[in-house]
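A short write-up of the structure that comes next.
With one protein chain removed, the remaining protein chains of the complex are shown where they sit.
Lettered A, B and C in written order, each chain numbered from 1.
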Amino acid sequence: MSFNSFGHMFRVTTWGESHGPAIGCVVDGCPSRIPLSEADIQPFLDRRRPGQSRFTTQRQEADQVKILSGVFEGQTTGTPIALMIENTDQRSRDYGDIAARYRPGHADFTYDQKYGIRDYRGGGRSSARETAMRVAAGAVALKVLATLLGPAVRITGALVKMGQYSVDYARWDDAEIQNNPFFCPDAGVVSLWEEYLTSLRKAGSSIGGVVEVRAEGIPPGLGAPVYGKLDADLAAALMGINAVKGVEIGEGFAAANLRGEDNADPIRQEGGEVRFLSNHAGGILGGISTGQPIIARFAVKPTSSILVPVPSISSTGDNVEVITKGRHDPCVGIRAVPVGEAMMACVLADHLLRHRGQQG
Amino acid sequence: MSFNSFGHMFRVTTWGESHGPAIGCVVDGCPSRIPLSEADIQPFLDRRRPGQSRFTTQRQEADQVKILSGVFEGQTTGTPIALMIENTDQRSRDYGDIAARYRPGHADFTYDQKYGIRDYRGGGRSSARETAMRVAAGAVALKVLATLLGPAVRITGALVKMGQYSVDYARWDDAEIQNNPFFCPDAGVVSLWEEYLTSLRKAGSSIGGVVEVRAEGIPPGLGAPVYGKLDADLAAALMGINAVKGVEIGEGFAAANLRGEDNADPIRQEGGEVRFLSNHAGGILGGISTGQPIIARFAVKPTSSILVPVPSISSTGDNVEVITKGRHDPCVGIRAVPVGEAMMACVLADHLLRHRGQQG
Amino acid sequence: MSFNSFGHMFRVTTWGESHGPAIGCVVDGCPSRIPLSEADIQPFLDRRRPGQSRFTTQRQEADQVKILSGVFEGQTTGTPIALMIENTDQRSRDYGDIAARYRPGHADFTYDQKYGIRDYRGGGRSSARETAMRVAAGAVALKVLATLLGPAVRITGALVKMGQYSVDYARWDDAEIQNNPFFCPDAGVVSLWEEYLTSLRKAGSSIGGVVEVRAEGIPPGLGAPVYGKLDADLAAALMGINAVKGVEIGEGFAAANLRGEDNADPIRQEGGEVRFLSNHAGGILGGISTGQPIIARFAVKPTSSILVPVPSISSTGDNVEVITKGRHDPCVGIRAVPVGEAMMACVLADHLLRHRGQQG
Partner (left out) sequence: MSFNSFGHMFRVTTWGESHGPAIGCVVDGCPSRIPLSEADIQPFLDRRRPGQSRFTTQRQEADQVKILSGVFEGQTTGTPIALMIENTDQRSRDYGDIAARYRPGHADFTYDQKYGIRDYRGGGRSSARETAMRVAAGAVALKVLATLLGPAVRITGALVKMGQYSVDYARWDDAEIQNNPFFCPDAGVVSLWEEYLTSLRKAGSSIGGVVEVRAEGIPPGLGAPVYGKLDADLAAALMGINAVKGVEIGEGFAAANLRGEDNADPIRQEGGEVRFLSNHAGGILGGISTGQPIIARFAVKPTSSILVPVPSISSTGDNVEVITKGRHDPCVGIRAVPVGEAMMACVLADHLLRHRGQQG
């Protein structure tokens, strides 16, 4: 059962609400003798942290991670690694509005239907704040991958579409991703995005986006043919990120338009090296990695926390108009980039350990 | 761990290769006293069965399901339900080609990388034949849903896109779906699809497609906020179907283009009844069902089993050209329709039982 | 969730009732390229098979196992291994008595309380017949252990106590175990047991027993310190065998009587070899194997299927006296011996694969 856990061999359990004393996670199944310290995790949290540009929520959190267990003298011990971040910016405010009204597009209504009780402060477990712990767990996963597979392992995420404005893949530059507030790999589109997002923010509106995540240096053989498929697990992991409404691998939905001969990836051998001539498959065939880069994309809806009024009901059933004030991201797709990277790292670490276990 | 199982409370484990004596599954966790007989399952298998039109593979299988356990005097007993289909059309043929060469776009290469051994006859576990057991399990899941939730439950799948030719949603007619060999809900596009697929078949080629699945009559409250999200589980279930490369819920990838106020689903109360004015969310908010229809779509790639030669390598590493003869579907998206329905039924049955268990 | 499965990496799911068409199991997670055929499994089933002496039930079953999937050209493929035994001796008889009355000491009453329906023919899932599939799965597990760990692996079970008559450990002889109908390792007690069991059988009564199972050749390091303890998993596996009421490891309950210095196992190094001078721990410390023989014992209650009348109630609540006629074992502990061996093999195979997966 997995209400708040994911993974099997590399298993992550998260806990905490954005307005409680802390949030945290337990990483179970991490092999022993992986070098690990808080300094390995903090930079990833810093990338995800809000308040770094005017394009993300102004909520200020230091997001300082602490390792509470599972590490001894700089190395993992094989026992559970507990990570915790104390919540420091629990701004005291009046939640009367949110407590009494269901914000459209939010989980307020469904929480009440399911649990009959709701921690309305900041979205409870559905707060994007929970994703900080995924990023922390992803940093541990990346250390596992790098230690077991070597330095060729690299996971790269980027925002490839904001509203209708896509990047030009011909201009893709990994180095550019860190140069702008959007994790955008195409320098040519950055100023357009800046203007666009500024206008949306002023209008109190929001916009969706598409994120791409790529893993390099992953050996062939990870995954399984039927229900432990690597792509199925990636789909669950990425669809499970807040506000995600679609996931695709490799060619994805565009594969529906292709003929068999155009979608197949030819294989050649040269000097003993096996090489695929294209990567429509996104690095996965029959649920198992091919050794090519693993490529996934996911669509993030526009946040429903906007200043434009939307019809809704109160928790007592009255018709109301809801405006969601507060500190929000006009394009939540931006901050979903490091989260997507983290989820891919976790899924790959899990499958790597599973694969090792299955070997005769 | 789940190499060949899916679900938690309603748990399905499948086994069998297309060229062994039989395929089967075990459905564990089915509540007791659900009326069940082979006649409840067979019609679903008949819909998925190949060889019913010139647009699907000509492999002939009776696909006669047998219940081997878990049912007593016409009712489930709460113990595991074993289902089995004997393989009858194991046409004796020469597999020399497939045994020695990796078919591009197939799992041949990755199997050898993972397992070091490969049952090359008909694709082994990666054969679409395995999906017959998903359909059988889905039929049991549907009985569970109908028995526990009442007759309002209905799951409907359809092919909504073949290559570049989409259906017109304005002409959608559920009744039409059974009237054509494509599970197409739009009578206006059927003859176009017929011509198109006939020409592809003659060219020895294939094409991708998009399937939509809708569940009605599902109460609010199924799912969980973080890692037991209903949409994440649906994503895994649908991405796990052979040849699927993308999954979306509700507005899906199109949500990336929308502004917050356009993507939010307004809520109104009228006469004590809560009603959403739109369903961009696809019936799921924060991972939990809203009570609206649950809507998912998935993209199916064109089969790589085509008569057009594609460069590849032999299992000994030589460069070769591969043509895959045999009995194949020019658009595997067609037969994926009942499989998609079945997977949605299984996921919903699982979440319904989980939800009941979680209730105080 | 595990209603009918056990194990994680090496996962066994069983199905079937004693009076249905067949019983079976699916072994999932078995590594590829393990040599396996029906001839590897059948001898274990033959040992467990009833009707081999006058001291076990006279039910006659050929118990002929079939491998339905997961093996190709004599080797496992890494895909699920389905095993099936057809039920051949479903003697047609009148179950009126059992259908209407709760046999004391049986699960009749609890089944009705739980499920509201009960397959009363032969005990349904609680029939000892289900254990045939555990023995079959155990044979696969043993192949895994032998292939991965080498020929030093050996699992030996024996009946060490029948009623009040224990074996003399000083006379223990592994070879003797196959020489008598009791799996008794002490030739000196066999004739006493014969007389005793004959008199019990004539009286229509039954008696309990204690089984010991020992695994040799298991390396140190299997298990985990907290909830994946090797001894905890063994306890669950052995307590889960029909009629078992107690499990102990190494010194077991006798450890309660000992002082620390008498229970500790001294360690010595000699010529580079680490050696424990005793094995009170039963080969497990802190939930992890030490490399010494792993030793477990379990207590089997006397079967409640006896000719002596016992007060009970009918399913409609009337007070009745119940005599259970039919073909039963006066000491079910005897046939529990191969089942205990099988469960230990499954637990060890599971932990071996888990351990490999966890290694950095």
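Just so it is clear, a residue touches a chain if its C-beta (ideal position, glycine included) is under 8 Å from a C-beta of that chain, and two chains touch if they have at least 3 such contacts.
All figures in this text were calculated on a predicted structure; none of them were measured in a lab.
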For chain B, residues touching the missing partner are 1, 8-9, 29, 31-34, 78-79, 144, 147-148, 225-226, 353-360
Name, in rising order, the residues on chain A that touch the hidden chain in the full complex.
1, 3-5, 8-9, 11, 13-17, 20-24, 26, 28-29, 32-33, 66, 68-70, 72, 75-82, 114-119, 124-125
Please output the residues of chain C touching the missing chain, sorted low to high.
1-6, 8, 14, 102, 104-107, 109-111, 113-114, 124-126, 130, 161, 163-164, 200, 205-210, 220-229, 231-240, 245-269, 272, 274, 277, 280-282, 285-291, 299-306, 308, 310-313, 317-319, 333, 354-355, 358
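The criterion applied here is as follows: only the chains that are shown with their structure count from here on.
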For the pair chain A and chain C, the C-alpha centroid-to-centroid distance in angstrom is 46
Here the gap between chain B and chain C, centre to centre from mean Cα coordinates and rounded to Å, is 39
Got the chain B residues that touch at least 2 other chains?
1, 3-5, 8, 14, 114, 124-125
